[in-house]
Structure formats: C-alpha cells, structure tokens
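Yeah, one chain of the complex is gone here, protein chain that is, but the others are all in their spots.
== chain A ==
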C-alpha cells in the first residue's frame, strides 16, 4: 500500500461519512446531542482538503495529516479520539513509502491503543472501541494465517459491523451517552457506527486495489 491508496481510503471514508451523516446524527440524537454525523463530516472533509493541499508522499504522512485535520476541525470527543488514533497509526508507519499488510495491522493496533489511552474506554462500554477492537483482532487473525490485505480488511469490516450490532444491547458507560444509563439500551452507538464506515472504506479501497492488481496479471 502506498500513499495514493491511503489517500483513496480517506477520500472514500469522507464520501461515505458524508453520505451517512444524517444516519449518524440520528443515532446520536437517541443517546447524545445529535451532532456526530455533522462533526465527522466536517472533520473528514477537512482531512481531504488538507491532503489535497499538502499531498504527503508516504502512508504515514497521509495518516498524520488526517489526524491533525481531525483534531483541529472536528470538535467533540470524536475529534481528539479519531485524531489520536490516526496519529498513533502514522507514528507506527514512520516514513516507509510502501506499507505491508502486517505493518498496517500494527498501525491499526497502535490506533486502538492510542484511542483507549485518552478515552479510557474498554470493550463493552458502548463506544467506537466495540467496533474497532474486534476489527483489529480479526484483521490480525487473517494476516497470521497467511491471508492477504483485501481479506484482512474485509474481515476487519465484518467484525466491526458485528461489534456495532452488539452495541445496541449495551448500556453506555462512557461519553455523553453514559448520562442516559439504561435508556441507551436498544440504540447502536454512533461512534461505533462511524468506525464501521471508515473500515468499510478501507475494505472497499483494498478490494479494488486487489482487483486492479489481478487485472494486470
């Protein structure tokens, strides 16, 4: 994976989040303050604009730029949390011009660790971690058994989607939703939902990359 593929991922994530902003906001109005879709759209569109402007040449450079954009434009809790995740991933990738599937796995694991460090959320708290953490585990399992990037990102997406579904049964213990207590049960977590969209974008771009590579052979 080179910088152009990471850029394609963020473009696709921004497109998908923009398209689903109303859905994210609806989920947030059930448990929070009805701005998650609006914030994520603003943050990711700012990330795309900053990428187009600065055109970083390495995957790490792309993710660092995205992290900076999210922290400085998103607001709310999602800005610092996602921003920190992308910046930690960037740090792991360093200045490598090309990144292997295993390196991306390490970067995703670093992102989860960074988000957990500042958000202090664990699995079961009904947050983005409930989608992200199983996704990284699933990604790693595919890579460990000799799978490829497309398979690993698809597995990550599937695990995140399952994790999102499970958040509906949970009672929120972090963030603004926690103030509602038991009334959060029955609603999917908006942060987990945006995580699914971002991982879905990754899987889409990696599958397209795979098809392109195979087409050339």
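Just so it is clear, contacts are C-beta pairs under 8 Å (C-beta built on N, C-alpha and C of every residue); 3 or more make two chains touch, one makes a residue touch a chain; residues count from 1.
Everything below uses one rule, namely that contacts and distances are computed from a predicted model.
S.K.: For the chain omitted from this view, which of "Glutaredoxin", "ABC transporter permease", "DhaK domain-containing protein" or "NADH-quinone oxidoreductase subunit D" is its UniProt protein name?
M.R.: According to UniProt, the chain not displayed is called "DhaK domain-containing protein".
S.K.: I'm checking contacts with the chain that's been left out. Which of A:106, A:141 or A:180 qualifies?
M.R.: Looking across A:106, A:141 or A:180, the contact with the absent chain belongs to A:180.
S.K.: Sort through A:58, A:74, A:153 or A:166 and give me the one touching the missing partner chain.
M.R.: Only one of A:58, A:74, A:153 or A:166 touches the chain omitted from view, namely A:74.
S.K.: List every residue of chain A that touches the chain not included in the displayed model.
M.R.: Its contact residues with the unshown chain are 25, 29-35, 37-39, 42, 71-81, 118-119, 172-176, 178-181, 183.
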